[in-house]
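Note that this complex is displayed minus one protein chain, with the remaining chains in position.
Every chain is named by a letter (A, B, C, D and E) in the order it is written, and numbering of its residues begins at 1.
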Amino acid sequence: MRAITIEPHFTRHAEGSVLISFGDTRVLVTASVEERLPPWLKGKGEGWVTAEYGMLPRATHTRGQREAAKGKQSGRTQEIQRLIGRSLRAVTDLKKLGERQITLDCDVIQADGGTRTAAISGAFVALRIAVNKLMAQGLIKEDPITAQVAAVSCGIHQGTPVLDLDYIEDSGADADANFVLLSNGNIAEAQATAEGATYDEEGLLRLLRLARIGCNQIFEAQLKAIG
Amino acid sequence: MRAITIEPHFTRHAEGSVLISFGDTRVLVTASVEERLPPWLKGKGEGWVTAEYGMLPRATHTRGQREAAKGKQSGRTQEIQRLIGRSLRAVTDLKKLGERQITLDCDVIQADGGTRTAAISGAFVALRIAVNKLMAQGLIKEDPITAQVAAVSCGIHQGTPVLDLDYIEDSGADADANFVLLSNGNIAEAQATAEGATYDEEGLLRLLRLARIGCNQIFEAQLKAIG
Amino acid sequence: MRAITIEPHFTRHAEGSVLISFGDTRVLVTASVEERLPPWLKGKGEGWVTAEYGMLPRATHTRGQREAAKGKQSGRTQEIQRLIGRSLRAVTDLKKLGERQITLDCDVIQADGGTRTAAISGAFVALRIAVNKLMAQGLIKEDPITAQVAAVSCGIHQGTPVLDLDYIEDSGADADANFVLLSNGNIAEAQATAEGATYDEEGLLRLLRLARIGCNQIFEAQLKAIG
Amino acid sequence: MRAITIEPHFTRHAEGSVLISFGDTRVLVTASVEERLPPWLKGKGEGWVTAEYGMLPRATHTRGQREAAKGKQSGRTQEIQRLIGRSLRAVTDLKKLGERQITLDCDVIQADGGTRTAAISGAFVALRIAVNKLMAQGLIKEDPITAQVAAVSCGIHQGTPVLDLDYIEDSGADADANFVLLSNGNIAEAQATAEGATYDEEGLLRLLRLARIGCNQIFEAQLKAIG
Amino acid sequence: MRAITIEPHFTRHAEGSVLISFGDTRVLVTASVEERLPPWLKGKGEGWVTAEYGMLPRATHTRGQREAAKGKQSGRTQEIQRLIGRSLRAVTDLKKLGERQITLDCDVIQADGGTRTAAISGAFVALRIAVNKLMAQGLIKEDPITAQVAAVSCGIHQGTPVLDLDYIEDSGADADANFVLLSNGNIAEAQATAEGATYDEEGLLRLLRLARIGCNQIFEAQLKAIG
Partner (left out) sequence: MRAITIEPHFTRHAEGSVLISFGDTRVLVTASVEERLPPWLKGKGEGWVTAEYGMLPRATHTRGQREAAKGKQSGRTQEIQRLIGRSLRAVTDLKKLGERQITLDCDVIQADGGTRTAAISGAFVALRIAVNKLMAQGLIKEDPITAQVAAVSCGIHQGTPVLDLDYIEDSGADADANFVLLSNGNIAEAQATAEGATYDEEGLLRLLRLARIGCNQIFEAQLKAIG
């Protein structure tokens, strides 16, 4: 596992914000609380947690085209932001959140593999800070957050299971997995994709166990950042 | 597992085509062979297999907006078509395919849960038919297809693992998984998402074993359809 | 005239649906009833009938780009769906329909010339089935449908007027016409376009008379399908 | 028939240009000659004639949204510009034109019914002027224009056939037709649409004969403008 | 300064309209009054003045792509229409205008440099005419227009300051400035851009003084056009 750092309160306007690093991967996450809801949720007495993901054009080794200039978000971007939103909702009681929306904006400042897992792990801290603020203001009575959530990538690289792949390892991996785990031991999401070679049940379990080790380290770093 | 039917040669222009049904879910898949490649693959001596997915506006219980009229494909659509493409590439040796592209168009005529897994399972047959044609014409020397691939959804519904969820079961499931499996026993893709309640390692394994049962039935239906 | 087949109730969710074939041209049409109206029609005490048209990417001899992926509908698509909508409204009393909208989705599964005329002819049956359902439910008191409507293409091919052109004939025609006719003998729409050579008044009349012969056969097939 | 005026050479950069008026309808048409071709026509030894149509936002009684701001052209706009292009190609021998493209831009300055027919009638003059220039420069040897082309709308208004409908008449017409006619007596395009009430064969012929009277006046005005 | 002509009432539907020419540059401006407001201004007891800008495809020496066909407005177009709107608001008391919106549509018929300054100068006249109409109808009590506004370009061409640059001068200018001035002597907007060589404070002042001379001529032409 590469060095994890989580710098809370990185920006000042957002209700919650962190700069999270997994090695050279750095993601800025802000949590924005808004007293409005998507149309299909109005009047149901519950809130919503959602996420958006972006990568600065030169976060990567070579410059990529700016999605705003291209006029659309790639399939990859949409897939990632849907995953982040689902992961955070897995630890949020939307009824207790009340009729408000929290949006997690995850913007990759620098990329070296694992941007989606860093985003999820950082987003939890930003969400926790924002919810703490709402509770301190008396706007929320009961804590809607039910557990910590963190994510890590792992893969099979030249036959060996590897935790938290950087860009070089990721590009050459035979299988590439992302696990979103809860501090209570449960799984929120498991995704394991064969790239070069397919894998078997035993391989899947070894990746999951590796992910648990990684997530436990992230849970600690999250607690330290929240203070 | 709901009744599986695979009707090959459903349309006449495509190099391969099937109408596949998983119960009331019906997907039309065509395989189109084109002697051209995406720009980033030119001159590398290998081919490409890709997929596109769509749902007719009234495939569902209530009419959805036509994506062509909206002017963009939803995140869900893009996520699914990326999954289908990856799944088919997991059983294709792109070098042996040669410098050509095969596009699998998966269009959902009627939806009742499991459209993406039906699409993958049907796309394999359409691909197989198209590749057979290329081999019969002498355009491909060695068979580029290395195994059968099939997919099935499963989930935990009211505490019980269920195979091949229909729309009602899917909407109420606590966890929702899709497994893409190979006829050689390996896994091409595992995706398991907590909806209502998160799940544990044991739950993940039970879902995987259920999926194996389902995929074995699909492998048989595929062989029958190919003839 | 090529063989006409109309298979009603082809899909199960839509209020009305048919699979119509004119020879190798096959179009799936669904009629969706919605208790909502376009904004400019609200509160006027009448309903609306509209249509959308699409072609599956490999309905044609060579694969065309998916309009949803391109991000816009072609001029041809828009022209055709406007024509279908107008044709159906020509036989619908919108006051009697009441404040609801019926959308006819016409999706071409396989194309061999005459897709727009098959779409109109099939859409009438889907609309008739949907309206019958509304009347059986007591939601509509008086039948809003005033006549049958059908359409057929015809053209001048190598000097000879031809009815219901297939793709080969259509590509080589000097003039290409589409007539939308009513079972009461009237004309809802006449469109005749010179392709290679222009035509004269006598030519226009010969095409119209040919179209009448074709539409009479379609009217019969419609009645049989409705039962 | 409303007063027709055609003012040639209205702008100075285009190879051909006119401001045409049918009563209060005023359309500016420019013909642009470019030594390039659409990709699908390259290397075939022939040229192309195409058209684009637009309406200034306040050409109409109430302001319409600017299509450039909306980010797409309406179905109506696309239908009209396809019709204009076809009509001009009906009188152009593309082989004699040589490997170049002429684009007719038809922009409606003021609208009072009949904008598409005024556009076609004016576009012929702009095309004629541009082609004359190419012939004077020796870039074209033989005249590629085979006849004059003009268009006029007509309709059945309160039971009476009316020629060249203005906006008020058009809005209330039972049937609305556009005829594109050639100076040699032939028909390039006939389009007759039932609005309120459908019409019969006799009605269609009466409209066509009325259109002939109108087009003959336009042919004269075109000749005067070309000089 | 090139010859200025302002032809009021050029079109008949708009509440105000002019065709303004600065030499060969000709811009058609219409003012549309609408009893509606942008959402963020509702219920504040004041109105809004805004502008849209477009250039006909063949207004220029060579044909440019139609923005409606491209599906988006260029950065240049958006920059110009924002400038026009700001300039007109600089002389409008939005409270006195009342809860209505006036949109100035500026469409370039022919371009030879200075299209944005001609647009601003003409838009003032169209606005004045439209406001006069509102006052005559008793819809506005007190005149909301506080001064005349006009704009002119100037630049440094081969070392010499030049007023009202045409296309050739503009293309070769070292510095290119646009000034929006008020009839009371004040400045609404100053924009001076170095193209080839940068300039100094003295240069800026010389350009400003030149602009004053030009704007004074435009103020006179505006008054004459308003009558």
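What we mean here is this: a contact is a pair of C-beta atoms (placed from the backbone, for glycine too) under 8 Å apart; a residue touches a chain by one contact, two chains touch by 3 or more.
These numbers come from a predicted model, not from an experiment.
S.K.: Among the chains in view, which touch the chain not shown?
M.R.: Result: the unshown chain touches A, E.
S.K.: Taking the full complex into account, find the residue in A:A14, A:V49, A:A151 or A:A192 that is in contact with the omitted chain.
M.R.: Hidden-chain contact among the options goes to A:A14.
S.K.: Of the residues A:T5, A:Q110 or A:N132, I need the one that contacts the missing chain.
M.R.: Candidates A:T5, A:Q110 or A:N132; residue touching the omitted chain: A:Q110.
S.K.: Using the definition of touch stated at the top, determine which of E:A3, E:I187 or E:I213 touches the missing chain.
M.R.: For the chain that is not drawn, the touching residue is E:I187.
S.K.: Touching the left-out chain: which of E:M1, E:L139 or E:L208?
M.R.: The missing chain is touched by E:L208.
S.K.: Please identify, in ascending order, the residues of subunit A that touch the omitted chain?
M.R.: 11-14, 17, 24, 26, 28, 30, 32, 34, 52, 54, 56-63, 66-73, 77, 103, 105, 107, 109-111
S.K.: List the subunit E residues touching the unshown chain?
M.R.: Residues of subunit E in touch with the missing chain: 72, 74-76, 78-79, 81-82, 86, 90, 182, 184-194, 198-201, 203-205, 208.
Just so it is clear, only the chains that are shown with their structure count from here on.
S.K.: What chains do subunit D and subunit E have as common neighbours?
M.R.: For subunit D paired with subunit E, there are no chains in contact with each.
S.K.: Considering only chains other than subunit B, in their present positions, which groups are joined through touching?
M.R.: Once subunit B drops out of the picture, we get A | C, D, E.
S.K.: So which chain ends up closest to the centre of the protein, judged by Cα positions averaged per chain?
M.R.: So the chain sitting closest to the middle is C.
S.K.: Roughly how far apart in rotation are subunit A and subunit D when fitted on CA atoms, stated in degrees to the nearest 5?
M.R.: The best-fit rotation has an angle of 180 degrees.
S.K.: Matching over half of the contact pairs by residue number, can you pick out the copy of the A-B interface from B-C, C-D or D-E?
M.R.: C-D
S.K.: At the subunit B/subunit C interface, shared numbers over all numbers used: above half (same) or below half (different)?
M.R.: same
S.K.: From the centre of subunit B, which chain's CA centre is farthest?
M.R.: E
S.K.: Can you give the whole-Å distance between the Cα centres of subunit C and subunit E?
M.R.: It comes to 49 Å between the two C-alpha centres.
S.K.: Hunt down the residues of subunit A that sit against at least two other chains at once, touch-wise.
M.R.: In subunit A, the residues touching two or more other chains are 72.
S.K.: Which word fits how the chains touch one another: line, ring, star, complete or other?
M.R.: Shape = line; chains linked end to end, path left open.
S.K.: I'd like to see which chains touch which, written out pair by pair.
M.R.: Touch list across chains, by label: A-B, B-C, C-D, D-E.
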